[in-house]
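This report concerns only the one structure given below.
Missing here is one protein chain; the remaining ones are kept as they sit in the complex.
And then subunit A:
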Amino acid sequence: MFPGAIARLSATLRQLLLLVLCLLPALSGHAAAVDPVDQRITLALATEPPTLNSSIATDSIGSFVLSHLMEGLLRYGPGGELEGGVAERWQLEESGARFWLRSDARWSDGKPVTAHDFVFAWRHALKPATASQYAFIFFPIKNAEAIQAGQLPANTLGVRAVSERELVVEFARPCPYFLSLTAFMTFMPLREDAVEKWGRAYAADADKMLVNGAFTLNKWVHGAHLRLRKNRHYWDRDSVKIREIDLPYITSDPSAQFNLFRDGQIALANLDTGLLDEAVKRGHPIHHFHTGALYFLEFNFREGRVTGNYYFRKALQYIIDPATLVNKIIGLPGVLPAYSLFPMTVRGVAAPFREEYPEMRVKADIALARRYLARAKKELGLEAFPPLMLLVGDSPRALQEAEYYQYVLQQGLGLEVRIDQQVFKQRLEKMRRGDFDIVAAAWGPDYDDIMTFADLFASWNDNNRGRYHNPAYDYWVSLAQQSSDPVERFEAMARLQNIVTEDVPILPTYENGALYVQHPMLKGVRRNVFGGDPSFRFAWIER
């Protein structure tokens, strides 16, 4: 509570200051949004990345920065397709995979990237001592689950450096999506000597990390400023046009970001409801992009929480109408109401999954919701419901949504909701501790397979913050994980989709779409569903 309050206070003050600064046009000019001579761009970050250690980072900001700093075995190319990163050739089979590394891949201190660096990184991330929340992503690899549980030593992991430049991976179960996993941040290499030298402080500062990607971290003033410079040791440096990415503003306030864009201080700004009309009026071309992220309300299933009750969750499901939220409160074209665990962008057998397996929609019905609530009350044996703790982020939109839920639950069901607004780091911490009844959470896909959403609420997943435990859910996830037959896998996923609608472990609210304005001289920016968004890896500034 204490650090949270201070952090929120300082964040608000900073936003205010930033807003005041942007309203002073005289101050513009010292830093331009794009600099075609130096090929330099200036951007704003929504929040500071909690960490840049690739083995423990979990958030989208960290993923954005890391995708520019680091490169895995494979990477996403200019068209969003998978292509060779550190690996120049690979071979994927049902029992395992084999990668041949390129000889010119280098760390930022000039030493070559070897197969040992990958072996070390993956073992490191899996060690219980590292406490990586993404450890589960390695579970397709042999022995990974046992290592994470502390039953086997890390060196029994099914990954081996045959030579400096050849890596062999053994699978515990078929993993048709393994190639796209290797482009994910937790699979990035780490240098053993560097991690050991700095220990827990690794990647806590700009000078305490080694990178192997297109850019290096040149400056990191905590809470204020990051700067990325082109990495001169990067093997594919000739294809990197941008020489410097400056991130001198950290604000999650979209109007502050838009003001910065309008004053020519930053090259890209996301738009929020209140800014759309202004942007249209000013004639900025508006770009749209489906981020592939799912926003949802997650319920706490720990002992002593009313949200563990089935009828209680059902009542909430029948009163919180995603379409009303999206159309009335959020009001951004491109944001879609969500009714399923799987967003529209998820691929199915041959077409988008949602076209092959349409979801059930629950139509809002206040009378039914009240009946469910009365039933929950009876079952729980309560006189009255205790106030619900709704944990939300600190962005203006998050608060607005929270006030909407608060109103609907109060007005429709007579439930008292207390809004617990926390900065990102603090919110993650409270989610981890289970200090909430309902949390407004979001999940962006990590790799290009439906499993990135599906195993989220399996009982063994650390990101299952509500500790939802449903044997049927776990069964269908394991079934899909053990199968390499696409039809069988997606059938299992369709079952999961039904469980989510029927048992309501989460309440999907919307699929995020981003509307943004971009500097007309800045070209080739990729908006990625996977692997860090946006990507300036292939961008350039047109003179």
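Heads up, the rule we're going with is that a contact is a pair of C-beta atoms (placed from the backbone, for glycine too) under 8 Å apart; a residue touches a chain by one contact, two chains touch by 3 or more; residues count from 1.
As a working rule, contacts and distances are computed from a predicted model.
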item: Record-based protein name (UniProt) of the chain missing from this complex, from "ABC transporter permease", "ribonucleoside-diphosphate reductase", "PqqA peptide cyclase" or "FeS cluster assembly protein SufB"; value: "ABC transporter permease"
item: Among A:A131, A:A149, A:V280 or A:A472, the residue in touch with the chain that has been omitted; value: A:V280
item: Residue of A:T51, A:T130, A:N218 or A:Q406 touching the missing chain in the full complex; value: A:Q406
item: Absent-chain interface as seen on subunit A, which is shown; value: 1-2, 4-6, 8-9, 12-13, 16, 19, 253, 255, 258-259, 272-278, 280-281, 283, 286, 288, 321, 323-324, 327-329, 331-334, 361, 363-364, 366-367, 387, 389-390, 396, 399-400, 402-404, 406-408, 410-412, 417-422
